[in-house]
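A single protein chain has been omitted; all remaining protein chains appear in their positions.
Chain naming follows the written order as A, B and C, and within any one chain the residues start at number 1.
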Amino acid sequence: MMSQSTVLATVLAAASFDKPTIAYGRLSPLLVVFGIALVGVVVEAFAPRERRYVIQTALALLGLGVSLLAVIGVGLDLKTNNDGASRGSVEAMGAIAVDGPSLFIWGTLLVFSLICVLLFAERHLEGGITAFAGQAAALPGTEAEREASSRGIEHTEVFPLMMFAIGGMMLFASANDLLTMFVALEVLSLPLYLLCGLARRRRLISQESALKYFLLGAFSSAFFLYGIALVYGFAGSFRLGEIDTAVSSTVGGSSLLLAGMALMAVGLLFKVSAAPFHAWTPDVYQGAPTAVTAFMAACTKVAAFGALLRVFYVALGGVRWDWQPMMWVIAALTMAIGSVIAITQTDIKRMLAYSSIAHAGFLITGFVGAQQGIEVAGQQISSLQAVMFYLVAYGFTTIGAFAVVTVVRDAGGETTHLSRWAGLGREAPVVAGVFAFFLLAFAGIPLTSGFTSKWAVFTSAWAGGAWPLVVVAVLMSVVAAFFYVRVIVVMFFSEPVGDGPTVAVPSILTSITITVGAAMTLILGVVPQPVFDLARTAGEFIR
Amino acid sequence: MSTTPFLVLSAMLFGVGAVGVLVRRNAIVVFMCVELMLNAANLAFVTFSRQHGNFDGQIAAFFVMVVAAAEVVVGLAIIMTIFRTRRSASVDDASLLKY
Amino acid sequence: MIAFWVLAPIMVVSAIAMVMARKAVHCALLLAVIMISLAVLYAVQNAPFLFAVQIVVYTGAVLMLFLFVLMLVGVDSSDSLVETLRGQRVTAVVLGLLFGLLVVVAISQATLGSVVGLADASEQAGGNVKGIAALLFSRYVFAFEVTSALLITAALGAMVLAHRERLTPKPTQRDMVTQRMHDYATSGIHPGALPGPGSFARHNSVDTPALLPDGTVSELSISRVMRARGTVRDVSRDRAGEREIETESRQIEEGNT
Partner (left out) sequence: MTGSETTVPWLTILAVLPLVGAAVVLLLPKGTAIAKQVTLGFSLVALAVSIAMAAKFDVEGGFQFVEQYNWIDSFGAHYAVGLDGLGLLLVLLTTILTPVVILASWYDSDGGRWSANTFFGWILVLEGLSIGVFAATDVFLFYVLFEATLIPIYFLIGGFGGPRRSYAAVKFLLYSLFGGLLMLASVVGLYVASAGNDGGPSYLLEDLMSTDIGTTTGRWLFLGFFIAFAVKAPMWPVHTWLPDAASEATPGTSVLLVSVLDKIGTFGMMRFCLNIFPEASRWATPVVITLAVISVIYGALLAIGQQDIRRLIAYTSVSHFGFIVLGIFAMTSQGQTGAAFYMFNHGLSTAALFLVTGFLVSRRGSKMIDDYGGVEKVAPVLAGTFLLAGLSSLSLPGLSPFVSEFLVLAGTFTVSIPAAVIATLGIVLAALYILYMYQRTMTGPLHPATELLPDLRAREVAALAPLLLLIVVLGLFPKPALDALNPTVDRLLQQVGVEDPQPTVASAETGS
């Protein structure tokens, strides 16, 4: 015995092993979310079926709430670095940056997830069961499926899956090395692929969207990975900070770095659904269960932009002049494609998907400005703050809009064809009015959050010298306004076709989601300053 | 032993895999092409690891294998589901969703 | 280096063949060739641990999973070669080649400097595996832990999508008998075994129906599928022949008497 342990000790000594130190307190928001996901899996295994729904919903809400509190707690004792330019520290052996922007994005993600959980848990609309497939393994249209449906069986696994996705998103936006970022990308993607295929109604389209999302997602993450490989080849490290050092110590561009940067951009731009990597978005948004679509549209964008900004500002900030032209083109292209193709859409969910693409373009416009906190004067906002504010504003609006889509129904479930929305303004003035309000926010009409957020990214882009892009963005906003207005016309000024749409009365859960979405859209449009202040307090990325 | 030949090989495999994803219609084959791309990336990682003389690249390759394993499970499960409904694994046959 | 120059052409050719092969199974086998070759290249490049993992995880597990699914889907499944989008294939190939060329040029132009090699690092850490372990459990420990989320997700996903829960208990023999007698009592469905096919002197195959005492064909003795396919043997000719024999034998009998 004695000799064995000494052997072990010598082996360990020879391996020069650093015992990892992990500040669990700092990482608690992340750990709570993953923990809740694991508990959820255990609940699936051991709790009786009829209790699972209640337990899972409560667990999800509780976990996200606790995590949110943890974010606030961690945020309150962040230490400032470099004369207040940034705050926070690098944790988990350098893998995770717990800095101001990370916490801001974590908080945003958690709030969005909280209201999305309510959408996931909605049971009134389908007559007492959730909008997810009763038995995903049963073939659509078979006796087994009908039986599962009539027995009120539902897949409560969606809650742990969602928790894993949220955890992945939080990690993705705060990862401080590219390897962790890649793992996080997969952690957030896999549950989403699965969730997309779990619609109760129109399961063929749903499964198809899962397949498309999966294949294209895997394809893009392969690009991301190869990009990481090349950047690693250039810098010899995965750490963003060390890459930055390598970048700034190199004179002249390196082809390895440029190729790696471009490939990584492909992967990240795919996730934010920027053109020309947007092809999956309309299909997936349309096919996925609407609650999942809302979740993806808001949260994936937040996480992916968090990661995009971190990689490009922290690791590749030194070669800003090399990637800015590329991003100019992509921003212009994304806005143009999103706005122009949306005009031809006849399905509400597809239209919202194209709108989401166009918004990705506006976000990239803000990102291109690349104005750092130290470069701006007085109360002016930096690019990072502008983009973060945009994400908050857009997320609330888009979740609200998709929540409205879930309540407009006919006999076959949600009715998303535009012509079926004709006359909604008379049928249900409140619902139609709220939806019109969301559309006006998407179009960027003042007194909505869409206006202030567009304004923020435009100023940061212009201040960064990208004024031609701002002009393009403005023109595209006009084009985009056309199709938003078209929907308003259909809802308010067209005669209903046939029976017209009916608006199901949702439970308190969906009502809360819609109310929060509308309220935040209004509040951020009228008094956005607190959120700007919060973003300012968050400061810049830690290096 | 120079690293460039290894990297060129890796880039070629990656390119062939990417072309495969674009031209093939069978979902399983498309997925295999993605796996080929991941493997190409792994080769690059391992080669760069030798180039720089640290183990980070090898760790990355290891992680990629783990990730790929999980991805394969999820992917094949999705492909199986859609196959059982449609009796076909062609990406084209799954075309309820159009522009 | 010899290993590289031997394997590299094989790998490239296999990869191209894999993209071009019509049958999915061929693709899988070609992929296996590439993966095993890669494992050898790992070994050549001072990565013995990855060599093993590549063989065990990739070739052993991942590829086998692919093959399993291919078996389920049908080994013969092959791609149609009809283009659905005109010119899409050519465009894709051209784009892909351009892209590949770009990456190859980027890499071959890159000034990589002298190769450091892993000898020092291995020596310092006390071997390749120990070196990897030391990094994995210190620097990348969080990523390592998080991969567990991936694996759980994968397991959960496979369960959700593939596992069909039995909603009603499987009927026991007693249940089935009770049901059968119940059916007989209510609607007169015959509770016994169905007549077997092939009870005919010259044929005993399943496509030959049984005859009832009155000489008519028993529909119950033939599978519905065969009837639908129209492959049921027509017994009327056989019966005609039989009748002939019968008559002959009777005549013989009568002649005898």
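One rule holds for everything that comes next: a residue touches a chain if its C-beta (ideal position, glycine included) is under 8 Å from a C-beta of that chain, and two chains touch if they have at least 3 such contacts.
The structure presented is a predicted model; accordingly, all values stated were derived computationally and were not measured.
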(request) Taking the whole complex into account, name the chains on display that the unshown chain touches. (result) A
(request) Determine which one of A:F112, A:F172, A:W421 or A:F458 touches the chain that has been left out. (result) A:F458
(message) With the missing chain put back, one of A:T245, A:Q380 or A:T502 would touch it. Which one?
(response) A:Q380
(message) Please output the residues of chain A touching the missing chain, sorted low to high.
(response) 376-381, 385, 426, 440, 443-447, 451-452, 454-456, 458-459, 462-463, 467, 470-471, 474-475, 477-478, 481-482, 485-486, 489, 492-494, 527-529, 532-533, 536
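As a convention for this text, only the chains that are shown with their structure count from here on.
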(request) Using mean C-alpha positions as chain centres, tell me how far chain B is from chain C in Å, no decimals. (result) 20
(request) Averaged over CA atoms, how far is the centre of chain A from the centre of chain C? Could you give it in whole Å? (result) 36
(message) Based only on mean CA positions, could you tell me how far chain A sits from chain B in angstrom?
(response) 25
(request) Could you check chain B for residues that touch two or more other chains and list them? (result) 7, 14, 17-18, 31, 47, 51-52, 54, 56, 59, 63, 67, 70-71, 74, 77-79, 81
(request) Would you please write down the residue numbers of chain C that are in contact with two or more other chains? (result) 103, 107, 112, 125, 131, 139-140, 143, 147, 150, 153-154, 157, 161-162
(request) Over in the complex, which chain C residues touch chain A? Could you list them? (result) 102-103, 105-107, 109-112, 124-126, 130-131, 133-134, 137-143, 146-147, 149-150, 152-154, 156-157, 159-165, 167-168
(request) Sort out for me which residues of chain A touch chain C in the complex. (result) 11, 14-20, 22, 34, 37-38, 41, 44, 92-96, 135-138, 144, 147-148, 151, 153, 155, 157, 160-161, 164, 167-168, 171, 179-180, 183-184, 186-187, 190-191, 193-194, 197-198, 226, 230, 233-234, 254-256, 258-259
(request) Using the touch definition up top, name the residues of chain B that touch chain A in the complex. (result) 7, 10, 14, 17-18, 21, 27, 30-31, 34, 37-38, 40-41, 44-45, 47-48, 51-52, 54, 56-57, 59-60, 63-64, 67, 70-71, 74-75, 77-79, 81-82, 84-86, 91, 94-97, 99
